[in-house]
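Before anything else, here's the structure in question.
As you look at this complex, bear in mind that one protein chain is not there, while each of the others sits in place.
Letters A, B, C and D mark the chains in the order given here, with residues in each chain numbered from 1 onward.
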Amino acid sequence: MSHQPAIRLTQLTKQFGSVSAVDHLDLEIDAGEFFSMLGPSGSGKTTVLRCIAGFEQPTSGTIELFGQDMTGKPAAARPVNTVFQDYALFPHMSVVDNVAYGLRVRGVGRAERRRKAMDALATVRLEGFADRRPAQLSGGQRQRVALARATVVQPKALLLDEPLGALDLKLRQQMQVELKQLQHELGIAFVFVTHDQDEALTLSDRIAVFNNGRIEQLGTPRELYEHPASRFVADFVGTSNLFDREHARAVLGREGEFSIRPEKLVVHTAPDAAAGAPSATGTIVESVYAGSSTRRVVDLDSGLRISVLESNDRTHRVELDRGTRVHVSWNEEDLRKLDSTGPETAENADVPHSSGVQERQDS
Amino acid sequence: MSHQPAIRLTQLTKQFGSVSAVDHLDLEIDAGEFFSMLGPSGSGKTTVLRCIAGFEQPTSGTIELFGQDMTGKPAAARPVNTVFQDYALFPHMSVVDNVAYGLRVRGVGRAERRRKAMDALATVRLEGFADRRPAQLSGGQRQRVALARATVVQPKALLLDEPLGALDLKLRQQMQVELKQLQHELGIAFVFVTHDQDEALTLSDRIAVFNNGRIEQLGTPRELYEHPASRFVADFVGTSNLFDREHARAVLGREGEFSIRPEKLVVHTAPDAAAGAPSATGTIVESVYAGSSTRRVVDLDSGLRISVLESNDRTHRVELDRGTRVHVSWNEEDLRKLDSTGPETAENADVPHSSGVQERQDS
Amino acid sequence: MKLLSTPARIVVSLCMAIGLVILYVPLALIVLNSFNSSRTFSFPPPGFTLEWWVDAFHSRGAADALATSVIAGLCAAAIALVLGTMAAFAVQRFRFFGRQSINFLVVLPITLPGIITGIALASTFTALGPLGVTLGMATVIIGHATFCIVIVYNNVQARLRRMGTSLEEASGDLGGSGWQTFLWVTLPQVRGALAAGVLLAFALSFDEIVVTTFTAGPAVQTLPIWIFQNLFRPNQAPVVNVVAAVLTILAIIPVWISQRLAGDSVTSRV
Amino acid sequence: MKARLGFLLGPPLLWLVVIYLGSIAVLLVSSFWTVNGFTGEVVPTFTLDNYATIFTDPLYGTVALRTLLVALGVTLIDAVVAFPMALYMAKVARPSRRALYLVAVTTPLWASYLVKAYAWRILVEPGGPIAAATGGYTPGFGLPATIMTLAYLWLPYMIIPVYAGFDRVPDSLFEASYDLGASTWRTIRNVAFPLVFPAIVAGSIFTFALSFGDYIAVGIVGGKTQLLANLIYGQLVTANNQPLAAALSVIPLVAVVLYLLAVRRTGALENV
Partner (left out) sequence: SGTGTSAGATGSVPSIPMAKKLGANEGQLNIIVWAGYAEDGTNDPKVDWVTPFQQNTGCQVNAKVAGTSDEMVQLMRTGDYDGVSASGDATLRLVYGGQVAPVNTKLVPNYATVSSFLKDKAWNSVGGQMYGIPHGWGANVLMYNTDVVKPAPDSWSAVFDDAAAHAGKVTAYDSPIYIADAALYLKAHDPSLGIKDPYSLTQKQLDAAVSLLKKQKASIGEYWSDYTKAVQSFESGSSVVGTSWQVIANLLDSDKKVHVATTVPKEGSTGWSDTWMISSKAKHPNCMYQWMNWITSPKVNAQVAEWFGEAPAQTKACEETTDPNFCTTYHATDAAYAAQIHYWTTPQTKCVDGSGDNCTPYSEWVTKWQEIKG
């Protein structure tokens, strides 16, 4: 891989009327990486992708692809291809004609383009479906046709806008695996838009967390999850227990805002089990069994409601009923201090607030 | 709670032409329970719900609500209400008029019905949105309006058909919490249709797993997850490592088909750590970091590919690269013997098959 | 599910049945009268005859008028096709000032009474007489095309709106030029809507009389004009009935085709 | 971008603005002219006489009002008849039959307008089929027959958009209403009707405008009735008073434009 990035965005800005969908964004994506854009609805992910693909012209800023300035160039002239959320398969063409379309517009002969298209279909294991219409395929199959169609023209990067958004859970998990495999095989950059944090975490080499048209944090899944730079990221990527200044002082005995992941906390009934590590006492409010794990909601005596995630692994744990008095312990190094710069838009969704969840406008 | 069930279905059958959408179903749902129907697409969940609501007339069988035979009664006469997947809010009415509609048709006076509707909106924290049109609300807000509209008429049971299907992940998690709270407050039965197993597990008192118009298994989340009655259930509810007869004999040294959950397996690099428990050797194929957990894919020497789920809790674990030789151990009592009666329709989705995933037609 | 209660369903079905009867009784009467031996359709018919059918098949006047109408309809529909499609594309694929007014402008010719359109066009054409404009086939076609544009426009616009832009974007993304995208992606997608629009436009032109009355010159006699002139003559009125009966029956073919072509619900926008 | 937009928009705009609006403008201008009473030549000198005539002679007011009532009556009848028919087609009939019904309601449009109007003449005449069916009662020729005939002629133009309107209403809204305890009647009144109202408005554009300009059907079944278009036609063709005819044309012109502006907000124009 050369030092030159596959995609370089410089001060990219896109305004729709008075709305800044993308706001002075700088970003470099390397060839061969699986890069995800994660963020709440309306944070500008799609807009960035469409600017890269050439469907939108940026208001200001430049787009470089493989060292060449592409700002203002039409989509057809860019060496990247897109997989659309709704697949955008041509309904009047057979599957193989869909896949061959990019070759057809390039003037590739009938026989050759059919051969190449069939090869591409083979890589997504749809050889047998070549002569069907898109309407005769299931969601997952259509998804794969869209992938074959975008890859048959050998793009240098693939842009995917929530490609799995329309699939149901089981199929989605299956397609995640296939996507990752395909990216390995092709060795090109995948720029992947999602608002599903689990998906982003498991698939990506790097993730950019978007908020209000800007990147809130950029890093590997582990960096984001384990070292969230802001309350927004801590909250948006995975779930977090947040300690504001007051509770941090009362519970942790430290100054500043802190967060800790639910799986880093341990609940004990006996105080001595927590010995050696910092701990706090509280009462079990709810235990939610979730198959591979159990989530416990604990009201600390200091008044903070926190969430603890226990793996239902082979260790046998005691049943903890509501109202049980417990000790919650943690390791000091799992506490994360937050720069509380990021705006507070996402909420700690799966811990019921004692005072009721505040109203939110986004969807 | 009286002994009488809230809903009793007896030999309920619904045919569409030659298709049996529901097939001689018997089911009792108690007042006050959160009851989920889980199952793949087309398994008949919606049809059962619509029979209970009165939108479909069963081909045969009876529907009793609170001891009264309701078969053949129109929807309007049944003491249950429905929350529709697409919300089915009346687009031409304001939010408060939507909520008040059920009272209006009952002849409640203008002032009183507005008051009651505002109260209902308050319980879903949407007082400030009373005069908006549904189109001006976000998905989650619409969902809550639909809830308020269905509950303001004080139904004795609430039927919900994938109410969260259209919401994105964060919002969905938030709404799950709110739904559960609402059910606590109202104290009525919720009959909840979903094909998201996590959702079903965390929310439900009891779950019925549907397959082909029949109930494959009925029980608490723990019963279903820990003691799946069939391969179908083991596979559909959570992920499982399945041992067919051959591998069971080779790896486990036992006769029959077995399953074990990924989180019940432990990976060690040193053989002695696995001492005292049954174990097998293999090679790490892939490690997928997922924030609160890490999924490891291991190819056992016997040829079986299995998946291990590790919690990223405060215990520090060594990094395991691809190709690392490992020992995988388990507890005998976590193995589940399967009656391999159920049809094989779902697949172990998140473990890539070494030989490529087979083609599937469902979506 | 049955969306209406049984009594409501019965009422609504009854309305439908009555409605269909109302729609078809006059047509049946037309067919009946085409066999009525009375020249003035006296009811009940004093007797039946095939004479009018024989006459109709030998009526060169009707045949010529039919040919004229078909030509006028085809030309008007073709112009409407081109102009309506262009306008629909402009409105659906571009943002520009005054975009909202296009709907209004396009819909105006069909909603203003034909007599106004007719007088206005006729005055203008006559005023342009010195420039060599004479009333004739061309002016009839211009008149018809003007009020047919909206039919194609609405059909295509609705189709484009439902289609969204992603297919066209996908084509561009794969390297397709503007024309390639139009020919290979957009056109096949809107083909049904175009065909349905053209058929309906043709139908509208085919039965138009008022605007035609004012814009047709001496040598142009469309079918409705022929009917108008002959219906009032007892010698000819029965033959007119035959022609109308034949048209009604033949009409099922284009109507059915347009139904098929336009596919889903919006099909049948008028 | 600009060039392509110009290419697309130019020809249709040119056609509609130059040919159509231009002609309307010519018509409006001529409404301020007068005519030489003897030779019938139009004299292009500005005068408000034509408008003065229209506003002072009670004849024109009376006939305009009658025409308005006819147009509204026709629209109302068509709405009332089309509503249950469209409801049946969209929500009661089996989906596989829908295309068939659509064909059934569209086909009558192809039978000649004149021939259909004449058929109605025969229907309503004394001793005609209606009289035979009702034991002698028939509206006879006149205003009621005119309204009935026009309502018949334009009915398909109402059914089709209303059908499309019903088709766009999800079944779940009906179900939600029943679920909340509403009767069928109530559901139709409070849910179905408001939702298809814009479609009814779209249909009414046709029924209203076509009725407002009719002068032929009324001549066939109207007995001694005359409508606004008869006056326009009479002034233009019989009296050869083109300027007065042009001035009279302004009445339906204004009526229809006002109607369109009024319904524009409902989005009905796009449903036409």
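Keep this in mind: contacts are C-beta pairs under 8 Å (C-beta built on N, C-alpha and C of every residue); 3 or more make two chains touch, one makes a residue touch a chain.
Remember, it's a predicted structure, so these values are computed and weren't measured experimentally.
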Among the chains included here, which ones are touched by the excluded chain in the whole complex?
-> C, D
Would you mind spotting which of D:108, D:128 or D:213 touches the chain that isn't drawn?
-> D:128
Where D:11, D:170 or D:219 are the choices, the one touching the absent chain is D:219
From C:49, C:92 or C:229, residue that would touch the chain that is not displayed | C:229
Option touching the unshown chain, where D:18, D:59 or D:80 are the choices | D:59
Even though one chain is not shown, subunit D touches it at residues 35-42, 44, 57, 59, 62-63, 121-122, 125-128, 140-141, 219-220, 222-226, 230-231, 234-242
In the full complex, which residues of subunit C touch the absent chain?
-> 38-43, 46, 55, 58-62, 64, 126-127, 129, 134-135, 217-219, 228-237, 239
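Basically, only the chains that are shown with their structure count from here on.
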Mean-CA-position distance for subunit B and subunit A (Å) = 23
Separation of mean Cα positions, subunit C and subunit A [Å, integer] = 53
At what distance in angstrom does the C-alpha mean of subunit D lie from that of subunit A?
-> 56
Scan subunit B for residues touching two or more other chains and write them down.
-> 55, 74
By the touch definition above, subunit C meets two or more other chains at residues 1, 5
Okay, in this complex, where on subunit D does subunit C touch?
-> 1, 4-5, 7-9, 11-13, 15-17, 19-24, 26-27, 30, 81-82, 84-85, 87-89, 91-93, 99, 101-116, 118-120, 122-123, 125, 127-129, 132, 152, 155-157, 159-161, 163-164, 167-168, 171, 174-175, 183-185, 188, 205-206, 209-210, 212-216, 229, 232-233, 236, 242, 245-246, 249, 252-253, 256-257, 259-260, 264, 269-272
Across the complex, what residues on subunit B touch subunit A?
-> 40-41, 125-126, 128, 138-141, 167-171, 173-174, 176-178, 181, 195-198, 201-202, 221-222, 225, 236-238, 261-266, 288-293, 295, 309-314, 330-331, 334, 346-347, 349-350, 352, 356-357, 359-363
Residue numbers on subunit B that touch subunit D, as the complex places them = 53-55, 74-76, 81-82, 84, 86, 88-92, 101-102, 104-106, 149-150, 153
